[in-house]
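Starting off with a structure, shown below.
Only one protein chain is missing from this complex, and each of the others stays in its spot.
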Amino acid sequence: MLLIDCPHCGPRDETEFHAGGEAHIARPEKAAELTDAQWADYLFMRSNTKGWFAERWVHAAGCRRWFNVERHTVTHEIRRTYPMAGAPTEPEEGP
Amino acid sequence: MTATRPANLRAPPVRARGGDWVDDTRPIAVSFDGRAYTGLAGDTLASALLANGVRVVGRSLKYHRPRGILSAGFEEPNALVQLGKGAHSEPNALATRVEIYDGMTATSVNRWPSLSHDVFAAFGLLARFMPAGFYYKTFLGSRVLWDRLYEPFLRRMAGFGRAPVGADPENYDQRHLQCDVLVVGGGVAGLASARAACASGARVVLIEDNPELAAGLAASPAKEWIDVAIGVVKQDATVLTRTTVFGAYDAGYFAALQRASDHLPQEARAGVRQRLWLIRAKQVVLATGAIERPLVFPNNDRPGVYLAGAARAYLDRFGVLVGRNVVAFTNNDETYATVIALKKAGAAIAAIVDVRANLTGGAVALAKHEGIRVLEGYVVVDVRGRSAVRGVTIAALDGGRREKIACDALLMSGGWSPAVHLFSQQGGKLIYDPGMAAFVPDRRPADPWCAGALCGETGVDAAITGGWRAGSSAATALGKPAPRGLTAELPDEPKGDAPLAFWRVPVAPSAERKCFIDFQNDSTLADVSLAVREGFTHPEHVKRYTLTGFGTDQGKTGNINALGNIAERTGGDLARLAPTTFRPPFLPVTFGALAGREKGALLDPVRVTALHDWHVAAGAAFENVGQWKRPWYYPKDGETLDQAVTRECLAVRNNVGILDASTLGKIEIVGADAAAFLNRVYTNAWSKLGVGRSRYGLMCREDGMLFDDGTTTRLAPDRFLMTTTTGNAAAVLDWLEEWLQTEWPDLKVYCTSVTDHWSTIALAGPRAREVLQCLAPGTALDAENFPFMSYQEVVVAGVAARVFRISFTGELSFEINVPWHDARHVWEAAITAGAAFGITPYGTEAMHVLRAEKGYPIIGQDTDGTVTPLDLGMAWAVSTKKDFLGKRSLARPDTARPDRKQFVGLLTSDPSRVIPEGAQIVSESNIADVRLPQSSPVPMEGHVTSSYFSAVLGRSIALALVRDGFRRTGETVYAVADGHAIAARIGPTVFYDPDGTRRDG
Amino acid sequence: MDRVVQGQGPLGDDPPMFADLAAHGLTVSVVPPLGQINLRGLDHEIAQAVAAACNGLDVTGPTNRCVAAGASWSLCLGPDEWLLVVPKHDTNDTARDLAAGLAGKHASIVDVSSNRIALDVGGPKAVSLFSSLTSLDISDLGPDRCVQTMLAKAQVIIHPLAAPTTYRVFLRPSYARHLADVIVDATRFL
Partner (left out) sequence: MQRFSAFALLAKSLGGHQGWSRQWRLATPKDAYDVVIVGGGGHGLATAYYLARNHGITNVAVLEKGWLGGGNVARNTTIVRSNYLWDESAALYEHSLKLWEDLSQDLNYNVMLSQRGVLNLAHSLQEVRDSRRRVYANQLNGVDAEWLDRGGVKVFCPLINTDESLRYPVLGATLQRRAGTARHDAVAWGFARAADSRGVDIVENCEVTGFDIQGGRVTGVQTTRGAIRAPKVAIVVAGHGSVMAERAGFRLPLESHPLQALVSEPIKPVLDCVVMSNAVHVYVSQSDKGELVIGAGIDSYNSYAQRGSLPVVTSQLGALIALFPMFSRLKMMRNWGGIVDVSPDASPIVGKTPIDGLYFNGGWGTGGFKATPGSGHIFAHTIAHEDPHPLAAPFNLDRFSTGALVDEHGAAAVAH
């Protein structure tokens, strides 16, 4: 069972959170101008990374705030949680 | 209780003296296979049976060979019994773990008609025709025979115990624990670890599977140190005994099962049978010990062949001698101490057969000094005696002389395998240690600390030192001070000879069928050889092909021997063969304990409204809507669903009805950008909505498919109240918060759920206004002052209420919102005031019919996640100017197709026929092809989403999603269901009061 | 306009189902209706105004901090969210004062007095009750800190009003009966 460090409430069991999937996928500003393929990329295509993965979680049973988590999708180790506005760790920084 | 008492004279094995665990002043009566036996308090079922001379306790799975007790603990593959009777029964209990109590009844399993006369033992004779995986190679002739004969027979043969009959009468509890250091294993090493961690001020939890800490070490030279340690630890740490840590999960999360009262007689069990402990530990020390393994030789499965360590345990703990004339077969020194202990307890030792040659160590010397015959470089090549060992045949490894030796028990030891299960479960890597001839933890920084036999620290001295080191490392890793050094003063143990990796006694291929590797599943050396011969060389392949390790013991004794022999057979290096993955649980765990209290009525919360008790008193039938209980209909004196719904519908159409709509989601949306926010989440526009006015809105996911709908009202320029469907209340709030927090933090908007705060009472029907007027005298409620789709704050029955003039029935309707605590008062006031107007409470079913008569869709019933607002014919509610969530998706080629499945009304040509909901639509041109059962598919045009008999219209009505439906108005199609094809005409979705005069009046 | 009748919460005022718990070392009682206001805003923008408007009510962070002001409490539920717990009869006045004080600021004031009810859980077994219903260790929490979590499957706010004698549990009334059942079930084994 994952232990997720909510930036506001502290470490809690995974069951208090909802997973929000891949982080840092910005909604296109001018959706109307995108091709169907470009829109599909935003809508459906995912990196589904094996390794260090930036994802969004919301502390549903707690403060109900969304935040970002960097978690390893093989070991499940969590090395970082940071606010929505934050930037992901550069790949070379990760082991 | 070590006071010795005279050995009784029953056939061996016999109770030689008291043991550490048993109280020889308290006899306990148990029954096994209907026969009464007497054991002692503290006995396991196994030790009690052994003390009574019982040898055969079960039958093996495949060949039904008679099997005896092999071990003294959780690794037992043979001694499975059915415990207790009826609903209290437990299948596949391990006799070697079950603590006896007065009146315990146990029966053997997998035999018929009886343990001693098992007709299926005939399979033993057919063994040669049933090698590993034989079923893959045969039963291929006829599908019918496979279905009707072969498979049913195979199934009948499968399994050991039987599922209990009836619901489980006992209770299970769950607890959470948090600690600095979790120590798994209460042996000497675990004790030392716990003591060290406590000494440095850490919050420690120590968990031991046995009833006692340091089980069976009363005779140990470290007895004194142990007693002190137990005292200290019991004081400073949380100690759980009879508790098995069975699972290691992410981030220091461990699960353990405590056998709270399984050891007590039925009547003495207080409340909880078993308790599940869920533990989050910052640091972990594993001191899980090691498991002794059998040697692989012909008939090594005979009753009377024991693991050497088990023989020692039965003696020390229970005072039971497993034999009076004993042969030991080993590859290591530990066995010698055991044999000497047995000798001292009165057993004759016929010989120690050691695969090793030229032994020089202290253990051997000691044995020889005791006058024990030691045969070095010898092996056991056969065991005589079918249901009880009568003797063994030994032979020199170099192929030299053979000899028959009479004995009544054979002890075997193939060395020790560290219990790496938990270490491996949480991702730890294993490495092969040639010195120990075993796989040991290859500890990395993030892994748990290891101590004791788990990492080869054998002997009490090494265990204490290693345990202390691990415990203090765990504590200091948390920044605690290092504990003051404290170890035991112990005599040095004599230098010994190293164990020798020895995976099988060399025998002729024909004899391999009798060399058992997995005792429970009857997989033998021959099976492993065959698997390898057929190309199954990966351990996982061998495991799956031979079923080695698939039993209730999960291969605790057999897997390593399988691995060793795979390595030999493939000429591979054992060090390069990874053991098959260790999975939770370490030991089988009761389903009921895992489920805890979240089962039965508590499986999921029941949510009720403030008016629930009134509905119950009114005799309502309830419908589950998500977690909510909603009144479905209110049957009056024996009415059927249809009769009640008809009455309720007509009451609304002709007089006035009252509905508890409290379960609707309600979200207060506040802020300068509230309207702009609604513009983005709803498909329609909100900026121009006036204060005090309501509007219907549709929400899409980004894929353009409908997600939710509802009316939202502007309470103030910067304040809206949004309503959602009952089922989506939480999802919609999450959805809004997600967009506000993740994508549009710049918007000045706050959302607050007020679903539970406001109870919603809907008055609907031509006389609704009159009823409300009685409750709110002096408030102008006429269409002029309180028009349709508007809102006012009104004092209703003396309560400040928010009243919305919105309608889901198509009738004149007011939705009165009051705080939870006032709802019952207002509802009852309405019922009283409404009596004069024939007010009638109506439930969700009537509501569904009424809205269907008006063609209002229900998201989730008339839509299924593949429907857009345009498909519903609601282009009027889809803005072409602004952007909104999901808009771009509506422009995709397939989503923009003009001939998508679209929302239409259906009128059956026979007005009395009500189409079954879910019926599939088939066009006139294809209806002839419908011939159920269908050999080839018939094109389907869509399906019926809602269908009812409309009392007010005196005919059936239906709503459907039909391909290209908008352009097919007037066309006759067929609704096919239950073998009928019902003709119906496509038309508009609004069946009643199309111009809405009733609603707006 | 205030209520004219004293309505009942989902558990009534003194549910008999809690009566037997005392024997197991647990006391559970239903708190009479409280005034509750959900306040949203950024503390550096609103804290002063709120303190001024509502006799010193403190709405600064961090999340889960609880501060008393006279008979009232402010529970910080998130970086920009507070639950103000005030005497029932003060609810409307407080809301009005807040509105006045925060006029023109980006803030949200919503009366949620009936959105949650409160139970007071105490007695020697209170902590072990929580340990059987939540993975959170609340044993060393004081009145200055609350936690938002799940008890069984009900979302709650636990405020150790006077730990360990009184843990005030806020929860949605629609879940109250479920949680009451769970508490009674769990108490059998404490």
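Order of writing sets the labels: A, B and C. Residues in every chain begin at 1.
Note that in this section contacts are C-beta pairs under 8 Å (C-beta built on N, C-alpha and C of every residue); 3 or more make two chains touch, one makes a residue touch a chain.
The model shown is predicted, which means the values in this text are computed figures rather than measured ones.
Q: Write out, one label after another, the shown chains that touch the chain missing from the document.
A: Computed over the complete complex, the missing chain touches A, B.
Q: Per the definition of touch given earlier, which of B:T590, B:T832 or B:S879 contacts the omitted chain?
A: B:T590
Q: Based on the whole complex, identify which of B:G58, B:P131 or B:G415 touches the chain you can't see.
A: B:P131
Q: By the contact definition given up top, give the residues of subunit B that touch the hidden chain.
A: Touching the chain left out of view, subunit B contributes residues 61, 87, 89-92, 128-129, 131, 134-141, 143, 146-147, 151, 154-156, 158-168, 247, 249-250, 253, 255, 278, 509-510, 526, 530, 533-536, 538, 540-541, 544-545, 547, 550-552, 554, 581, 583-585, 588-592, 594-596, 598-604, 606, 623-625, 703-705, 860-861, 864-866, 889, 892-895, 916-920, 922, 930, 932-938, 940, 943, 945, 976-978.
Q: Which residue numbers on subunit A touch the omitted chain?
A: Its contact residues with the unshown chain are 1-2, 14-15, 18-19, 21-22, 36-37, 39-41, 43-50, 53, 55, 71, 73-76.
Throughout what follows, only the chains that are shown with their structure count from here on.
Q: Would you mind pulling out the distance in Å between where the CA atoms of subunit A average out and where those of subunit C do?
A: 31
Q: Give me the residue numbers in subunit C that touch at least two other chains, ranges are fine.
A: 135-136
Q: Multi-chain contacts only, two chains or more: what residues does subunit A have there?
A: Where subunit A meets two or more other chains at a single residue, that happens at 13, 64-65.
Q: Subunit B touches which residues of subunit C in the complex?
A: Going through subunit C, the ones touching subunit B are 1-10, 33, 38, 40-41, 80, 106-116, 128, 131-132, 134-137, 152-154, 172-175, 177-179, 181-182, 185-186, 188-189.
Q: Spell out the residues on subunit A that touch subunit C in their complex, using ranges where they run on.
A: Touching subunit C from subunit A are residues 8-9, 12-13, 15-16, 61-65.
Q: Could you list, by residue number, the parts of subunit A that touch subunit B in their complex?
A: 1-3, 13, 18, 20, 26-28, 31-32, 34, 36, 39, 43, 56, 58, 60, 64-66, 75-78, 84-85
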